[in-house]
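Sending over a structure as structure tokens; questions will come in a sec.
Every protein chain of the complex appears in place save one, which is left out.
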Amino acid sequence: MQNNPSFLTTRLDKAIGWAQKYSIFQYPFVTACCGMEYMATACSHYDVDRFGAGLPRFSPRQADVLFVVGTISHKMAPVLNRIYDQMADPKWVVAFGVCTCTGGFYDNYATVMGIDTIIPVDVYIPGCPPRPEMVLDGLMKLQDKIQDHRVNGRRSEPEPRPEVFEV
Amino acid sequence: MTSVLIESVTDRFPDAVSASHAYRGDQTVVVRPEFLLEIARFLKEDPALQMNLLVDVTAVDYSAFGKGPAPAFFASSGVAVKPSSQIQDEDPWPGPPEKIRFTVVYHFYSIQHKHRLRLVIPVEETEAALDSLTTLWAAADWLEREVWDMYGIRFNGHPNLKRILMYEEFEGYPLRKDYPVNKRQPLIGPVN
Partner (left out) sequence: METEQTAEKPAELEIREMMLNIGPAHPAMHGIIRLVVNLDGEQIHDADVEIGFLHRGFEKMAEEVDYNGIIPYTDRLNYVSPLINNMGYCMAVEKLLGISVPQRCHYIRVILSEISRIGDHLTCVGATAMELGAFSVFLYMIKAREFLWELVEMVTGARMTVSFCRVGGVKADLPEAFPGDCAEAFKEVRKVIAESDGLLTRNRIFVDRMDGTGIISAEDAISYGITGPFLRSTGVEYDVRKDCPYSVYDQLPFDVPVGTRGDNMDRYLVRMEEMEQSMLIVEAALRDIPPGEVLANPETGRPIPAAQMVDLAKMGEIEPISGGCAVVGPTLEGSGRAQRSSIAVDEKRVFLPPKEDAYGNIEGLMQQFKLVMLGHGLRPPEGEVYFPVEGANGELGYYVVSDGASSAYRVRVRPPCFAIMSALSMLLEGEMLADIVPTFGSVNMIGGELDR
């Protein structure tokens, strides 16, 4: 956020946002079945490289978007937290697959019911697994967010989750 | 209907075998826990049996057997499907062990002779412990660790009996029938 936005500085911010959105260095934190659809999206048929996001950096320190792909169990949650902490700002998180959004149909002792209980999430892509077209749609929404992040500021405060969720 | 495998085990260890059946063609022997290691060694080394592949080690908790939620009105008219004429059902299933909570189930296979055998060992709840088969088959290592992790049944002589699928801080044994399905014990984050 800027204190006194002027025409030139907002144009500059949008230009920087444009450059950032077309050069996404993703860290694919792949655990489960969604990884297969992630591979399908990244490869030739539904190429994600044409969005500039085709180069996965396999180190969190060199990445700016964390794709959390596949179910996160409670044993894996501290690892995910540590990976998120190791990334440098500005960073975004994409919850890929319904297991990362809300836990999917694994409502049991082992699964984290949605990674937004642990780390803040920018884009949710539901689906079990989501079709590659949905993934690309989510990626484009993420790109809109990246475009405007210097002007609009970082993500808004997530709404507080209830302590116990009654069905 | 007896068969070669069940007969050879029963002849060799008459006081160890408490029951046997071949429900749906799966030959099964129910054995007392003290005799496990001897019988396993016999199964592996006897040239007529040669059960060299330990296919699976698992356990079943029979404490809630038949005590599911009460069936709905008219549900009793949906009687269980009878077997088709292709599978002879002369050998009915004897049912779960009387008054014993757990059974540990071993499946063996012989690659040379192409036959299978299931060994069922009833295990008491209070001293849930059995001999480990890691000296005979290396596969028993991780399989027994999983039974320990999920059910809390110890294996005497196991080199490394610790949790394998859950984390060490987890308390309780998840696959037991008294562990509620969505009781989460998170390491970080809220209990949701």
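Per-chain numbering from 1; labels A and B assigned in written order.
The rule we apply is simple: contacts are C-beta pairs under 8 Å (C-beta built on N, C-alpha and C of every residue); 3 or more make two chains touch, one makes a residue touch a chain.
Since this is a predicted model, take the numbers as computed values, not measurements.
Residue in contact with the omitted chain (choice from B:L37, B:I100 or B:I164): B:I164. Note that of B:V4, B:A19 or B:A138, the residue touching the chain absent from this view is B:A138. Within the whole complex, the absent chain has one touching residue among B:P97, B:P122 or B:P174, and that is B:P174.
The chain not displayed touches chain B at residues 23-24, 26, 28, 52-56, 58, 60-61, 64-66, 68-69, 71-75, 77-84, 86-87, 89, 93, 95-96, 105, 107, 111, 114, 116, 118, 137-139, 141-143, 150, 163-167, 174-175, 181.
On the side of chain A, the interface with the absent chain consists of residues 28-33, 35-37, 39-40, 43-45, 56, 58, 60, 70-71, 73, 75-76, 79-80, 83, 105-106, 108-111, 128-129, 131, using the contact rule stated above.
The rule is short, and it goes like this: only the chains that are shown with their structure count from here on.
If each chain is reduced to the centroid of its CA atoms, chain A and chain B end up 43 Å from each other.
Interface residues of chain A, counted against chain B in their complex, comprise 74-75, 77-78, 81, 107-110, 112-114, 117-118, 161, 163, 165. On the side of chain B, the complex with chain A involves touching residues 166-167, 174, 179-190, 192.
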